[in-house]
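Showing chain A:
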Amino acid sequence: MSKKIASLRELDELRKRGLKSLYPDKPRIMVGMATCGLATGGKKVFEILSKGIEKNGMDAKLIPTGCLGYCQKEPLVDLLRPGWPRIIYQQMDPEKAEKLLDNINQGNIWRENVLAKMEEDEFLIFDEKRKYPSGSEANLNNTPSYQQLPFYKKQLRIATRNCGFINPTNLAEYVARGGYYSLFKVLTQYEPEQVIEEVINSGLRGRGGAGFPTGRKWIYSRQAKGDIKYVICNADEGDPGAYMDRSILEGDPHSILEGMIIGAYAIGAREGYIYVRAEYPLAIERLKEAIHQAQDYGFLGNDILGGRFSFSINISRGAGAFVCGEETALIASIEGRQGEPRPRPPFPAQSGLWGKPTNINNVETWANIPVIIARGADWFSQIGTQRSKGTKVFSLVGKINNTGLVEVPMGITLREIIYDIGGGIPGGKKFKAVQTGGPSGGCVPSWLLNLPVDYEQLTKVGSIMGSGGMIVIDEDTCVVDLARYFLSFLQDESCGKCTSCREGIVWMLEILTRITHGKGEEGDIELLEQIAEVVKNASLCGLGKTAPNSVLTTSLYFKDEYEAHIKDKQCPARVCRDLITYIINEEKCTGCMRCVKECVQEAIVGERRKPHRIIQEKCIKCGICYETCKFDAIKLE
Partner candidate 1 sequence: MKRVLLVNWEKCIGCRTCEMICSLLNEERCNPTEARITVIKFEEKGADFPVYCQNCEAPACEAICPAKAIYKDDITEAVLVDIRRCIGCRMCILACPIGGLSFHPARKEIIKCDLCKGDPACVKYCPEGALEVVSLDTIGVKRRRENIRKFSSYLDMMTGGKE
Partner candidate 2 sequence: MLKIVIDGKEVEVEEGLSVLELAEKIGVKIPTLCYHPAVSAYGACRVCIVEVIEKGLSKLTTSCTCPVESGIEVKTNSEKVKKTRKLIVEMLLARCPDAKIIQDLAKQLHVEKTRAPQKNENCILCGLCMRICREIIGVDAIGFANRGHKRKVTTPFEIQSDVCLGCGACAFVCPTGAIKIEDVEDKRKIDMWHTELGKVKCERCGRYFFPESAVEYVKRKSLQDVDGFLKLCPDCRKRVLANKLVCGW
Partner candidate 3 sequence: MNGYSGKILFIDLSENQTSTIETSLYSREYLGGRGIGVKLLYDMVRPKQDPLGPENILVFMTGPLTGTLTPSSGRVDIVTTSPESNLLGGSNAGGFWGPELKWAGYDGVVIKGKAKNPVYIQIYNDEVKIKDAQKLWGKDVFETVKILRQGNEENQVACIGPAGENKSNLSGIAFNFRNYAARAGVGAVMGAKNLKAIAVRGTKGSDIYDTKALQEICLEIQNREKMMPLYKDAPSWHWKLFQSLEEDGKAFFGNYESFLWEDRIKAVQNVKEFIQQNHLKPESCLTCPLRCWAHFSIRGEEGAPIIACQGTWPSIAYFMKLSDPYYIWRIYTLCQKLGLDVGGTSAVMALAADLYEMGVISFKDTKGILFELGNGKAFAEAIEKLAKREDFGDILAEGIKKAVQKIGRGAERYAVHSKGGTELWLMEVRPFKGAALTCAVTDSGSCNRATYAFPDFYYRSMQKQAKMVAKNIVGKEDAADPTRYDYKPKMVLFYENMHIFADSLGVCAIPFQPVGLELWSRSFSACTGIKLQLKDLMLTVERIRTLERLFNLREGLKREDDTLSQRLFKEAIKEGPWKGEVLDREKFEAMKDEYYFLRGWDNDGRPTEKTLENLGLK
């Protein structure tokens, strides 16, 4: 019999089944199995658990789930037992997993490794909270509650609402938390124009980087002539260290599908593409599965939900070219051409894929759509700042305590993100700056910590929102070296079409490398700025226009550091090899001979119990002695 959903009743039926699976009358164990989880050994933990359950013939439900965002603490394991609050265990490993099982078997609570307890579950779509039993007898009072964790306290998870709560491969669970209700609503109650109106009023802006108002984009495609139109989901996440798209793709694929279907209906497209980079095998797998299910249940395909609207989605794998994040390049790539931007106009909305009107939005943007429909534009537009509405997912990495994915309302300050949520800088080091927006973003210095994060503010300080990468750097990071690193990334990732971008980046890189090698000259900074300007102004696409940001911001905010490199031939952060010297502090050196033995260059001389000495001519500044010295008698200058 066909599973196809054609009425609200049938949808509710499905939801019921979903809820059953979400809150079974037996233990439900969820293991964080997104890439971050797997990377830290989630798979092993999962296997142990499943074996154990089998062995002991336990009646328990073990399922993989997406990323809760707190990647620092992965692998996370959720335990939900009837009548008990949900408990989140952190940094699990095989033996801990064993322990957990034993405890469950014995019916006790295992109190080690608890990250937090969850007292209620929030169904954003329905704006309802579902209390877990307090389980007072379990006496978890002194365990922190999930909502109170500093990491989560200031978060508002809209796009990532289901990540880590459901089994991404189980459509019913998605529906249980309100999935596809928005679609149903749209198809049954909205004219396409109304949908667009709703999106416009919500003030949602593209989360891919440029921040173009999503609704406006939709109108253009809607109004463009032609009966064949396309919608595309841009899942070509290229920034190093940024993975919010991935985590949504892996943890909640249906939210993207639903968003796209709604968009397609609004624009009048009958076919859609998801352009996802081949480096995301798990994401692709999850998407395929989700699409398959959606078709089975009649959310995709012909006559969706028994109505007259038909829509299908194809997956297109990108070869992982950074530049293919650019709309026109992405389209070229889908068409099987060289992934290379072309001038706009014409905009994709007028002539995109195969020359047809095309609307492209990024993963996060699509994921927001169902919520906007469900809760309405007014609700959504209350979140965020005057011109930047809603939330933004950031991937917090670098020199920070709590690395992970955080979704916060627009307008939150950097300080809140880095200190309150991120928990500050490890090792008591000094916070120096944060690079937002990935390689083509800019470096925001410590004294701008109170900057409210939204599109305008970031642009004002010379950076960009980008897709939401946040790389935190501390005093031990050399900004010149940092800029150099980003340029070396971009010189390979620029498509190479525009002279200004191709040759300009190489030129700037050459100068920066020179500087880090202590061969900087008077006027290098000015020249850098000149070139940067040209690359910015004269290049065709976003990549070129933003490529110089790291150089411009660092040279602006850390001019002194540049000058130190150029004039004094010194690297204040002690990073640039050619500008540092290792020397032995005679007082501290005990003459243990350890560094003498370790030094591959035999650059260190000296005898037992007498202070050693480094022959600078021989030293290649590998830093081994520095690491090996037990008495930190070796210092950098």
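Candidates were picked such that all candidates are chains of the complex that A comes from, given by their letters.
Methods note: a residue touches a chain if its C-beta (ideal position, glycine included) is under 8 Å from a C-beta of that chain, and two chains touch if they have at least 3 such contacts; residues count from 1.
Everything quoted here is computed from the prediction, not taken from an experiment.
Undergrad: Counting any copy, say which of 1, 2 or 3 touches chain A in this complex.
TA: For chain A, the touching partner among the candidates is 2.
Undergrad: Contact residues on chain A for candidate 2 in the complex?
TA: Going by the criterion above, the answer is residues 321, 323, 338, 340, 343, 345, 490-500, 502-507, 510, 527, 530-531, 533-534, 537-540.
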